[in-house]
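A quick write-up on the structure given underneath.
A single protein chain has been omitted from the complex, and every remaining protein chain is retained in its original position.
The first chain written gets the first letter, and so on, giving A, B and C; residue counts start at 1 in each chain.
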Amino acid sequence: MSSTTGMLFAVSTYGESHGKAVGAIIDGCPANVQLSEADIQPQLSRRRPGQSDMTTPRDEADQVIILSGVENGKTLGTPIGLMVNNRDQRPGDYQEMSDVPRPSHADFTYQMKYGNRAASGGGRSSARETIGRVAAGAIAEKILKERLGTKITAWVSSVGEINARDMTRDGLTRKQIDSNVIRCPDEAVADQMIKLVAATRDRKDSVGGILTCVIENVPIGLGEPIFDKMEAKLAQAMLSIPATKGFEIGSGFSGARMFGSDHNDPFVQKEGRLGTTTNYSGGVQGGITNGEPIVFRVAFKPPATIGIAQETATFAGEATVLEAKGRHDPCVVPRAVPIVETTAALVLMDLFLRQSYRNH
Amino acid sequence: MSSTTGMLFAVSTYGESHGKAVGAIIDGCPANVQLSEADIQPQLSRRRPGQSDMTTPRDEADQVIILSGVENGKTLGTPIGLMVNNRDQRPGDYQEMSDVPRPSHADFTYQMKYGNRAASGGGRSSARETIGRVAAGAIAEKILKERLGTKITAWVSSVGEINARDMTRDGLTRKQIDSNVIRCPDEAVADQMIKLVAATRDRKDSVGGILTCVIENVPIGLGEPIFDKMEAKLAQAMLSIPATKGFEIGSGFSGARMFGSDHNDPFVQKEGRLGTTTNYSGGVQGGITNGEPIVFRVAFKPPATIGIAQETATFAGEATVLEAKGRHDPCVVPRAVPIVETTAALVLMDLFLRQSYRNH
Amino acid sequence: MSSTTGMLFAVSTYGESHGKAVGAIIDGCPANVQLSEADIQPQLSRRRPGQSDMTTPRDEADQVIILSGVENGKTLGTPIGLMVNNRDQRPGDYQEMSDVPRPSHADFTYQMKYGNRAASGGGRSSARETIGRVAAGAIAEKILKERLGTKITAWVSSVGEINARDMTRDGLTRKQIDSNVIRCPDEAVADQMIKLVAATRDRKDSVGGILTCVIENVPIGLGEPIFDKMEAKLAQAMLSIPATKGFEIGSGFSGARMFGSDHNDPFVQKEGRLGTTTNYSGGVQGGITNGEPIVFRVAFKPPATIGIAQETATFAGEATVLEAKGRHDPCVVPRAVPIVETTAALVLMDLFLRQSYRNH
Partner (left out) sequence: MSSTTGMLFAVSTYGESHGKAVGAIIDGCPANVQLSEADIQPQLSRRRPGQSDMTTPRDEADQVIILSGVENGKTLGTPIGLMVNNRDQRPGDYQEMSDVPRPSHADFTYQMKYGNRAASGGGRSSARETIGRVAAGAIAEKILKERLGTKITAWVSSVGEINARDMTRDGLTRKQIDSNVIRCPDEAVADQMIKLVAATRDRKDSVGGILTCVIENVPIGLGEPIFDKMEAKLAQAMLSIPATKGFEIGSGFSGARMFGSDHNDPFVQKEGRLGTTTNYSGGVQGGITNGEPIVFRVAFKPPATIGIAQETATFAGEATVLEAKGRHDPCVVPRAVPIVETTAALVLMDLFLRQSYRNH
């Protein structure tokens, strides 16, 4: 069950980087939703490598196929099978690594856990695993948008030491975010970020970054205490994305520096509902949404696969030097934007359905 | 199922702050474990309020009773029922708040979600909810220690703007940590923290803080990709604790500032296993433990209930001023130490059992 | 999780026959339901032994206590803790059995599975385990009745070779069923059944029987294909009751003898809905309720504990003769009536909530 997320909108993903296909099954998608591959493809294409020289220039078409659960353009309420064929299988580039677990990659831990691992690419730990969830999450996004007007927007807010200004209240659009290849809407720093990534790539290194995500038009009441609080499920989902190291909601770690008299969000009457004047809570109180935008940040470490020679050890424990061949992402955060958005959509959709029965 | 955590070591908690009892059921505890209430009580007593003037001076005895699953001092393998009676019911102190949702507390969201809420105390959103998990987690800790030598140690590493030095490699003991009331083992700053909390309490305010947790002697191979990766389950569990706003593992958010050539943890032969020279990964790679210590941090916001007058609104949307009566924790982080430790134990124990069947 | 049933109305039971208490937690009970112990007690009292000389004359008061989840007489939507203290602990009666696994009882299999077992009584395999589910199911029954008018009625339709006539369309009431101690509403055979049980008890033997259960006023659309079809979940739930050996719905095993032209239930317009003229389907088609009454039967074997001397073997494999001491139920089916009803209520309630979100 460890590749399944969600209870009522349950998504089970499958697929390695170099097998026949990757994909997902959605069990619990509401019936009578207008749906075709065209609804899913845009987010898949946004996560595709090779969109710019910021990211791996492999050409993976990543066309999704709906195998089941949809007839005459409408969902049946039955499981939706989603599949994307793997085309680009170049095990040769990776083979040299086979005796040497790549530092900070999953080669070592997969081998120790399963007594086996994919011989080529990252297998299941590859970023290619995210295709299944992105496809499923694109469907969740569509339903949330149609039914609730929910808008989920992530962007790159830091690359290395370069930080964008706080834009969480700017009502950003995907168009704005996609206007540059680094997907940072703060034009003042986007170019610096792009140059940093280019320089990093040129010296065969990699660099980390932070994504900020804002979810607007969230119904009040979503989140299931205790263990399925909104922030708990978001944290789990985000930390399941490859290369993530941290999650914070609202004030996050900086909130730990504050006094209650500054941090508390006072209530005030807003149009049609009680709202808050500030949003240090990040849209959740007691694990339940309060109607304010959900705001969270996700930290991504620098990709583990780098071309720079690294002193390390073989599986057998012998000292060696590893120099990764092939082309690798110097920075994953631009491609992570649709992954974070759709992963958030999966969490929201499930918690939305789980609250729905209460309103019956 | 939202009050249940774990699949094979499944813990279901129950109880409000002012009902008859709080507690938990553990379904899946291994049989033949020596167990009595005395194994559980120490961590419950550490989380108890009133241990110092740092925390609420209510006297809650919090004696745990084992209702089932143990006979002749050994676990039967059947569900273990755990109960702690509620003694201190003083709804009077809280009643004034009933028309006014406390800012940044869960009054508003619980009312909106359930159409009802506990009239007194925080109900299910109260810190008292954590008793069930602490009791269950204490059992998990005991088993992990006996079978694997696992040692879980959390401490206060920040209060407000005051930070302890990095002590993640110091092999700290609980005795060291409990040697001062703020539970910060860095003597150089502990007093400052204590004074800050005292000053905060005196002006009826509250302050946040950060906990650091280190888990030593973790078997290689724990964590279930994709959605139940070790860091994903830890993040979910930590963000389910009241007042938490962030989670990071290993390098965390600072890792997002780094280059791969610095961040990668090179492999090296250690006694009996392959290890790493650095531990920016925080003990996990690809969501699976690599044998190095798990290191993570949890951010706690300042408690929402403060005595300072706050301008806010009633449920009906009318402007009002709220001034909380009664005694409230000015800072929760010292009491959060055993909560974080036992919550981590629950995650580890479940992932340990989930890996165990593979070794069959 | 094996002591948990239900996804949205999740019930986790705990407790052995001779520990401190037995009970259950309900996670997911709707908020704002009027609820007190008085709503639960009647079904608990109906399952209590000692109601007549048909059943074990032990005096177990079995008073339920609500530990949490209810305040001011209304459910909060949070977990409801239910507890019944164990009073009657007479391990002496059972001790002689300890070296000899009772034939067809669970002594042997529990010992082999867990490497341990309750030294006295049946431990977790005892009928006393059913208290938790009966208490939780009584709450489910109440909600189903109030919201949907659902009426769940079970009765004894066979004891040994004595069969009652088909009364599935008679609209039986619990009062009618409880009018005799064997709980068989067919007066023509009830006395014979009572005499058979008395004669069986007198010669220290036991006898099996069959329960029939009818559920009226079931909404159309309940049941979640594929694995959580209504009949699949009912079958699982019924076969989880101690001493059960079979389950059939509608035509059941006799339907396997029939031709489709006789077995098909033709549709016909009924008041306000499409119904069927016959009900060989037993209220379900394709695993989903069709609005007709759900009709099912459950087979109970004769109780394993008998006073007659039995040639068997010790755990060590040595031949021996076992003669059970103490008083034992010669026939469990009268007491099984409320167990079957409340267990059915748990299944229905969960599938009702799982369908509810679709109607949003």
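Criterion: a residue touches a chain if its C-beta (ideal position, glycine included) is under 8 Å from a C-beta of that chain, and two chains touch if they have at least 3 such contacts.
What you are looking at is a predicted structure, and each value in this text was computed from that prediction instead of being measured.
S.K.: Which listed residue, A:47, A:105, A:124 or A:245, touches the chain dropped from view?
M.R.: A:124
S.K.: Which listed residue, C:26, C:106 or C:214, touches the chain dropped from view?
M.R.: C:106
S.K.: Which one touches the absent chain: C:78, C:153 or C:355?
M.R.: C:355
S.K.: Name every residue on chain A in touch with the hidden partner chain.
M.R.: Touch with the absent chain occurs at residues 1-4, 7-8, 10, 12-16, 18-23, 25, 27-28, 31-32, 65-72, 74-81, 83, 113-119, 123-124.
S.K.: Which parts of chain C face the unshown chain closely enough to count as touching?
M.R.: Touch set of chain C with respect to the missing chain: 1-5, 7, 13, 101, 103-106, 108-110, 112-115, 124-125, 129, 158, 160-161, 200, 205-210, 220-221, 223-229, 231-240, 242, 244-253, 255-261, 263-269, 274, 276, 280-282, 284-290, 297, 299-306, 308, 310-313, 315, 317-319, 354-355, 358.
S.K.: Considering the whole complex rather than only what is displayed, give the residues of chain B touching the chain that is not shown.
M.R.: 7-8, 30-31, 77-78, 225, 353-354, 356-360
In the analysis below, only the chains that are shown with their structure count from here on.
S.K.: Between what two chains do the most C-beta pairs come into contact?
M.R.: A-B
S.K.: Round to the nearest whole Å and give the separation of the Cα centres of chain A and chain B.
M.R.: 26
S.K.: Can you give the whole-Å distance between the Cα centres of chain A and chain C?
M.R.: Comparing mean C-alpha positions, chain C is 46 Å from chain A.
S.K.: How many angstrom between the C-alpha centroids of chain C and chain B?
M.R.: 39
S.K.: Return the residues of chain A touching two or more other chains; collapse runs of consecutive numbers into ranges.
M.R.: Residues 7, 225, 354, 358 of chain A each touch two or more of the other chains.
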